[in-house]
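This is the structure I have questions about; it appears just below.
In this view, the complex is presented without one of its protein chains, the others remaining in place.
== chain A ==
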Amino acid sequence: MEKTTLFDKIWDAHVVRSVPSGPDVFFIDKHFIHEVTSPVAFLNLEKRGVTVKYPHRTIATPDHNVPTVDQDQTIKDKLSRMQVERLRENCKKYGIELHDLGSAHHGIVHVIGPELGITQPGMTIVCGDSHTSTHGAFGAIAFGIGTSEVEMVLATQCIMQSKPKKMRITVDGELGSGVTSKDIILYIIAKISAAGATGYFVEYAGSAIQSLSMEARMTICNMSIEMGARGGLIAPDETTFNYLKGKQYSPAGEAWDQAVAEWSALKTDEGAVFDKEYTFEAADIEPMITYGTNPGMGIKVKGNIPTTEGMEGSNKISYLKSLEYMGFAPGEPVKGKKVDYVFVGSCTNGRIEDIRSVASFVKGHKKADNITAWIVPGSKEVEKMAHEEGLVKILEEAGFELRQPGCSACLAMNDDKIPSGKYAVSTSNRNFEGRQGPGARTMLASPLTVAAVAVRGEICDPREVFEN
């Protein structure tokens, strides 16, 4: 029998028809929608006179554009309010499940999907958001789509997709203390570049990946898109099953046993061939931070910004332009650079484990005076747990400001913006120019590094700040 990869198994099981010398008609099990990339899709459905074909396969929540204060009140910004209201109208009209602002399971779409057990192994999942790759942590094929494709899924539950090439990234060995899954993914992206996996779908494997919790795996899969990959996935195992057991939408009773049996078969056959393979050693990975304006521009926190040696032409011009934007010079260290803001949140690192790790490290410390520290839970559930576990109290005593769930300062569509020229060390996923507000300078790092920076007020290695 032909040896196939995990990706092949799931992909091939979802092809309704292959168009000769064209794409596959690809069936989508679950579709998440939010307020920003769905309104035009609904509008076009109406123009065509078409309805939502399988409303039970779509789940909605407003996240990108919502305020993170006073969520019980009417949204002040008129355009944001219109988008959220349009989402409510559309969900009501077509019978789509909506986790609305303020409700028990409201949150960032990529946080609530797994939390509710909607995301399951073997599924195909799409959303009009590139960080849909997060759900791949469960052994699902999950990726971001454009609004035309949102419309296709609403109308037919299918999209037209050419099958991507396959890449495997193996990380073996044990991670050092103070090194997290965020450091793993920032390390990988720095190694293979922000475009290094374009055209590929990635499977993450190896003992270092297998040893990670579900939440840590989600952080890795989440940032697959930051190296150009459409998505990334990890074979489901006991960790996956334990996470899903008892979740609201997880199968129960006999159906659970049957599901686990099926999910257990979802793995890459030994000897299956990938189009490209990379292998890294966990022991080589240290706390990472970005210094430039794409996620591939990352170095060890203790490292120096690369010089322009060996660069030429538009590559060198783009590199220097990026450093100029950041206010950095080639060859200098980042350690010791003053920071103005820290942001803990987003679909990359806004889950309860992230908040726990920040709280456990800042406990008994105070944030530095020059730092404004925002902590934005990924969902109402995360917020509730943070309160119940006493984390909010610890964080507030350390001088962090807790805000309400949403995408917030990750993309600064709402009022949570970093002022022009200011430096933010952020647990989010993108350090593009202006991503956190016009002129904002973003440096991406792990929640641990962010906690250390909050306390010191400057770029520092968490292992030097928090001993033990």
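One rule holds in what follows: contacts are C-beta pairs under 8 Å (C-beta built on N, C-alpha and C of every residue); 3 or more make two chains touch, one makes a residue touch a chain; residues count from 1.
FYI, contacts and distances are computed from a predicted model.
Novice: Can you work out the missing subunit's protein name as recorded in UniProt? Choose among "Carbohydrate ABC transporter permease", "Redox-active disulfide protein 2", "3-isopropylmalate dehydratase small subunit" or "Cysteine-rich domain-containing protein".
Specialist: Missing chain, UniProt protein name: "3-isopropylmalate dehydratase small subunit".
Novice: Please identify which residue in A:Val19, A:Val69, A:Val273 or A:Ala329 touches the non-displayed chain.
Specialist: A:Val19
Novice: Quick one: say which of A:Thr5, A:Thr119, A:Gln157 or A:Ser346 touches the chain that got left out.
Specialist: A:Gln157
Novice: Going by the contact rule already stated, which one of A:Ser80, A:Thr119, A:Thr290 or A:Ser428 would touch the omitted chain in the full complex?
Specialist: The missing chain is touched by A:Ser80.
Novice: Consider the whole complex, including the chain that is not shown, and state which of A:His106, A:Arg230 or A:Arg351 touches that chain.
Specialist: Only one of A:His106, A:Arg230 or A:Arg351 touches the chain omitted from view, namely A:Arg230.
Novice: In terms of residues, what is the contact footprint of the unshown chain on chain A?
Specialist: Where chain A meets the chain not shown: residues 16-17, 19-23, 25, 27, 29, 36-37, 39-40, 43-44, 47-48, 50, 53-54, 64-65, 77, 79-80, 82-83, 86, 128-130, 144-149, 151-152, 155-160, 162, 164, 194-195, 198-199, 225, 228, 230, 293-294, 314-315, 317-318, 321, 411-413, 420, 430, 432-435, 438-439.
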